[in-house]
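Right, chain A next:
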Amino acid sequence: MTGTAPTTDRHISPAVALRGTGAAARHVCTACGGDLGPADRPWKDHARCREIALHLAGGPAYDTGEREVFLRQFCCPGCATLLDTETAMAGDPWLTDRRAG
Partner candidate 1 sequence: MDPMTFSIIRHRLFRIVDEAVITLKHVSGSAITNEGHDLMVSLYRADGSLLMGGVGFLHHLTSAAEACKAIIRRFDGDIGEGDVFLLNDPYTAALHTSDIYLVSPIHVEGRLVAWSACFVHVTDIGAVNPGGFAPQAPDIFSEGFSSPGLRLVRGGEICRDVLDTILNMVRSPEMVSLDLRSMIACNNVARDRMQALFRKYGAQTVDAACATLIEQSEQLFRARLRELPDGSWQSRQYLDVNGTTARVVLTMTKTDDRLVFDFTGSDPQSAFSINCTKWASLGGLFAPLFPLLCYDITWNEGVIRPVTMIAPEGSIVNCTRPAPVSVATVGAIQSVNNAACTTIGKMLAASDRYRDEATAVWHANHFAIFKFGRNQRGGYSIGILTETFAGAGGARSFADGVEIGGEIPNPISRMANVETVEASFPVRYLFRRRAIDSGGPGQYRGGTGGEMALVPHKAPDGGIDYVISGKGTRHPMSEGLAGGWPGAPNAYVWVHAPEGGDGAPVVASDGLAALEGDHQRVSWGVYPLRGRDALYVRWNGGGGWGDPVTRDPQAVADDVAAGLVSPGAALAIYGVALDGAGGPDAPGTERRRAAIRAERLEQEAAQ
Partner candidate 2 sequence: MTPAADVTYLVATDVGGTCTDTIVFGSDGAIHIGKALSTPPAFADGVLNSIASAAGPMGLTLEALLARTHLFIHGSTVVDNTVLTRDGARTGLITTAGFEDTLHVTRGAYGRWSGLTEDRIKHPVKTDRAPALALRDHVMGVPERVDCDGDVVLPLDEAAVERAVRHLVAGKGVQAIAVSFLWSFLNPAHEARVRDIIARVAPGTYVTLSSDIAPVPGEYERTSTAVINAYAGEITRSYLTSLQSLLADRGYRGATMVMQGYGGLLPASEAAARAVGMIECGPAAGVIGAKFLGDLMGDRDVIAADMGGTTFKVGVIQDSLLEYAREPMVDRFHYIAPKIEVVSIGAGGGSIVSVDPRTRLPRVGPRSAGATPGPICYGQGGDEPTLTDVMLMIGYMDPGHFLGGSITLDRDRTERLFAQKVADPLGLSPTEAAIGIYRIASAQITDLIREITVERGLDPRDFVLHAFGGTCGMLAAAFGEELSVRRVVIPYTASVNCAFGLVSADIAHEYSVTRTLPAATPAATLNALFADMETRARAQLEAEGVPPDRMRMEWSADLRYTRQVHEVTTPVSAATPLTEDGMRRLVDDFEALYERKYGKGSAYREAGIEMTMFRLTARGLMPRPRLPETPEGAPDATPALMGTRPIFDGASGGMVPGRIYDFTRLQPGMELSGPAVIHTPITTIALHTGHHARMDRWRNIVVEYGQ
């Protein structure tokens, strides 16, 4: 590690990156550069989350006869790009991906 500040985005995923350093570091959407909150908070807190029952989200192939399984879609509040998906049972916590530095 060098002492100089990283000048480029540090990706958490292809769709989400950390920009800036120290206390000023923010999550951004890599598609539009839109803000997704400070580096010390999960970026999903600042995304739009849609939680749709799987059979409604995906059509017949995803219709398993169950109603308690959901597809969560996390979208950029600026450009509406779909940043991440999760399958989940109701009430299960969001998955958290984070980058150290």
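The definition used in the following text is that a residue touches a chain if its C-beta (ideal position, glycine included) is under 8 Å from a C-beta of that chain, and two chains touch if they have at least 3 such contacts; residues count from 1.
How were these candidates chosen? In short, all candidates are chains of the complex that A comes from, given by their letters.
These numbers come from a predicted model, not from an experiment.
Candidate 1 is the one, among 1 or 2, that touches chain A in this complex.
Chain A meets candidate 1 in the complex at residues 10-15, 44-50, 54, 58-62, 64-66, 69, 71, 73, 75, 77, 79-89, 92, 95-101.
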